[in-house]
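Handing you this structure, nothing more for now.
As you look at this complex, bear in mind that one protein chain is not there, while each of the others sits in place.
Order as written gives the chain letters A, B and C; numbering starts at 1 within each chain.
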Amino acid sequence: MIRIGLCGLGYWGKNLLRALSANAGIALVALADAKPEVREGLAARDRDLRIYEDATDLIGDPEVDAVVLATPVACHFAQARVALERGKHVMVEKPLCASSAEADELVARAELHGLTLMADHTFLFHPAVIKLGELVRSGALGQISYFDSQRVNLGLFQPDVNVLWDLAPHDLSILDHLFACEPVHIEASGHCHVNPGFPDIAYLTFHYPGPMVAHLNLSWMSPVKVRRIAVGGSARMAVWDDLNRDEPLKIHDSGITIHPRQDREIILPNYRIGSVTSPRLGGDEPLALAVEHFRQVIAGEAAPRSDGRLGRRIVRTLERAQTALDESLERARSAMACAAPRTVAA
Amino acid sequence: MIRIGLCGLGYWGKNLLRALSANAGIALVALADAKPEVREGLAARDRDLRIYEDATDLIGDPEVDAVVLATPVACHFAQARVALERGKHVMVEKPLCASSAEADELVARAELHGLTLMADHTFLFHPAVIKLGELVRSGALGQISYFDSQRVNLGLFQPDVNVLWDLAPHDLSILDHLFACEPVHIEASGHCHVNPGFPDIAYLTFHYPGPMVAHLNLSWMSPVKVRRIAVGGSARMAVWDDLNRDEPLKIHDSGITIHPRQDREIILPNYRIGSVTSPRLGGDEPLALAVEHFRQVIAGEAAPRSDGRLGRRIVRTLERAQTALDESLERARSAMACAAPRTVAA
Amino acid sequence: MIRIGLCGLGYWGKNLLRALSANAGIALVALADAKPEVREGLAARDRDLRIYEDATDLIGDPEVDAVVLATPVACHFAQARVALERGKHVMVEKPLCASSAEADELVARAELHGLTLMADHTFLFHPAVIKLGELVRSGALGQISYFDSQRVNLGLFQPDVNVLWDLAPHDLSILDHLFACEPVHIEASGHCHVNPGFPDIAYLTFHYPGPMVAHLNLSWMSPVKVRRIAVGGSARMAVWDDLNRDEPLKIHDSGITIHPRQDREIILPNYRIGSVTSPRLGGDEPLALAVEHFRQVIAGEAAPRSDGRLGRRIVRTLERAQTALDESLERARSAMACAAPRTVAA
Partner (left out) sequence: MIRIGLCGLGYWGKNLLRALSANAGIALVALADAKPEVREGLAARDRDLRIYEDATDLIGDPEVDAVVLATPVACHFAQARVALERGKHVMVEKPLCASSAEADELVARAELHGLTLMADHTFLFHPAVIKLGELVRSGALGQISYFDSQRVNLGLFQPDVNVLWDLAPHDLSILDHLFACEPVHIEASGHCHVNPGFPDIAYLTFHYPGPMVAHLNLSWMSPVKVRRIAVGGSARMAVWDDLNRDEPLKIHDSGITIHPRQDREIILPNYRIGSVTSPRLGGDEPLALAVEHFRQVIAGEAAPRSDGRLGRRIVRTLERAQTALDESLERARSAMACAAPRTVAA
């Protein structure tokens, strides 16, 4: 029985509380939250819980073997570092931390001390992602030509993460799971509607060594929620609509074959359009599987699937994407400042 | 009765043939196509038709008052210029021509001679676009924050247009109709899967003077066809799915209101989620309306809705987008050449 | 604070346990279930709960003001009668009881003693049903011509209710809410696939005094779940698809107008096809609203919306439908016994 302390009872912290409580191999022994009313509610619920105002105090509690951090991203690094120093295993809500330098240090410390450092990229435990991974790796889709994600909704604006750091980690963890490589080059653009300098819409294009291009359309400005990922290959195409209850994943037995260039002006690809299959996916909740995976890795029962290095790869890509996005926004700003607007009269 | 000659009987030319034949105010008197078997089929169909191998001969035919050009884009400029020189009204399949310099000359000649020059941007006559225009201009959507178009399918690869010049004119004509202004700044990225240097996927971001950003996701590589345009505003959001037979246009009575900055770290917008309405749209075929509009403009019965200037604005934006896309592809190429691929091992 | 005891912790009983526990005006003080493991689980959960093996003992507990019965239908009558005799208010899972004679007695006793007798027809508290009721009663749909329900899924076969008694109460409660009248005539047919004499598919046609006909297609044999109710009127048509998460209720501004008979062979109706609207529905859980309504009625704060008389009307219609179904099945059996099957060879 692993004794776990949970820091942060906000939106995702509440889900973690539920998942940790439901795991038979985990004893949730301590909770920390800065808000007094949250602490009072927790105390009333279970008298045996050790309740803290300050996450650092919880981390220092000797009754705690491992900590789960669902605190603001800006706090992840300091809290995780203290926890690793005290010999505690750590699971951190995505993203792992706020910079690749921070990630380097956390990974190094965890490896030095032989502790489990897990980034909570819950989608790695989603049955549709696992199925997509099987399709990609088995060659069922053929050679992948593109990954296209639309992830838009009304955003929960937070002070310390913009739309890129809020939504892209999901796609980056899925891309890492499917293709096991980082982009060679990143192009980005976006817009700041609500807070200047703080993008609420971001469009990202990732170039990889092979023929694959990935595109992410991320937005906090859409009243209609969309969660759609398409993965196109030479043999088949998969479309995952996470909001489709009945048939979330569809595999189109359709593809594009590109023949070697013959003696003609342009290459005409061959198309094939076939049937559509929607496999039945497992019904386990991804977060419950993620929490159980954290327990198993600590207990030495499983090899880590979402370790600190994966968390670091994602933070590294976020950092690069942020740079590309900043440059693009700056280009746009300059153009807006200089140019007289062209109008219909032109 | 206006006597019209049609040049080019390819994919779109056949549709124009049908639409021109069905219009009671138009006499389709002449046809030109380079392929002998096409000319033979036409001759068998109607003995009174004047049939030409060479478009220029048709254009010179004194029995022809106006010409419709459904020829390759590379031919548009020369053929349209000759037609205008001969005093013929011209309707040109989109895009109007291959460069803004060409467009400048065509517009100047048409205006000099008082002739009708119409770019066949058929979507301007689509009931959903007309309805969207009413929603934008009446203020029903509030202040527009974004336009998002996904236009993907298996492409008909052609030697003289890439995916940008093939698909973007649709969105550009719709943007022009809705917002009556050209982008101040364009960001682009994309990929060439099939033919080097010839993009088959393009992602475009347009910045405008106001708070609106527009994004186009264009692809010839998707076995699943998508035709979805979302227009989000502070008061309502409209989503047009052109493949939804029953309810193609949905107006979500949902919006985001951004309040002036108070004394806090970030602005939190107000959200409102309401009902969804799908208005009944007219059933007239857009191409039939476009052809009738050409006739009316020639006859002085209507002011032009899709004139040479509109066609020029779209060619100008295509040209700028192509430049941005070329630069982005070059950046990606350089990065690929230099960088050692980062892999999972990192 | 009303002290409530809950009898029966099966599928629906567990939902009632959750809803009763969450209601701040209700003290759930006692539970009864025949299964020892269920009782043990409950005892471990809360030491203050009074736990019984036998529902009758719970009903007799003087600490209990009101009982909620989620026991098998065959037990409803005896348990509810005892509860009313002991002066307890009663809420009974649908259907109220197994015959109209039983229902008569329960209604009479409740009225004699001035006690609340409520049948748990949860759909009466569903936002879509409430909206449909407003549409019907306000005249927005015009004169109603038909009600069509398809309610099919894989059935939970139980010994004491067939598909009619399991699924029809939902539609009957909705019909009662919308139209406030019982059918004048019932036609039925069906089939027994799994257990002889025990229908697992039933088709019902209800004739009413006015021009409305209602049809119910009920099945336990369909792997694909369908929950679709259409209500057609002269002015508008409403379609409620309970499995459509985003737009469960659609109001089609389309209708059929029947003009008085002119001097021609048959009457040709006028059709009108217009827009479609999907109103935003409230998000409260119907069962929570039903439980709160039970509390309010007991406390004298609300007039009953689902009282014993409503429960009786539904049992009465079920009884009549069962008779019609039995007759139809007997006709089919006779025909099968007598007739030599006609085959393709004929």
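As a working rule, a residue touches a chain if its C-beta (ideal position, glycine included) is under 8 Å from a C-beta of that chain, and two chains touch if they have at least 3 such contacts.
These numbers were taken from a predicted model, which means no experiment stands behind them.
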Contact partner of the left-out chain, one of A:Thr257, A:Thr277 or A:Thr323: A:Thr277
Touch criterion as defined above, residue of C:Thr56, C:Ser99, C:Gln150 or C:Asn244 at the omitted chain: C:Gln150
Contacting the left-out chain in the complete assembly, out of C:Ala24, C:Leu112, C:Val224 or C:Ala303: C:Val224
Subunit C residues that touch the omitted chain in the full complex: 145-146, 148, 150, 152, 154, 157-159, 176, 180-182, 184-185, 187, 189-191, 193-195, 198, 201, 203, 205, 207-209, 211, 213, 215, 217, 219, 221-224, 230, 232, 237, 239, 252, 254-256, 258, 265-269, 271, 273, 313, 328, 331-332, 335-336, 339, 341-344, 346
Absent-chain interface as seen on subunit A, which is shown: 246-247, 253, 273-280
Touching residues (missing chain, whole complex) on subunit B: 243, 245-246
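Please note the rule applied: only the chains that are shown with their structure count from here on.
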Chain centroid nearest the full-protein CA centroid: A
Most remote chain, CA-based centroid, reference being subunit B: C
Separation of mean Cα positions, subunit B and subunit A [Å, integer]: 37
Whole-Å separation of chain centres (CA-atom averages), subunit A against subunit C: 44
Separation of subunit B from subunit C, taking each centre as the mean of its C-alpha atoms, in whole Å: 54
Sequence positions of subunit C contacting 2 or more other chains: 246
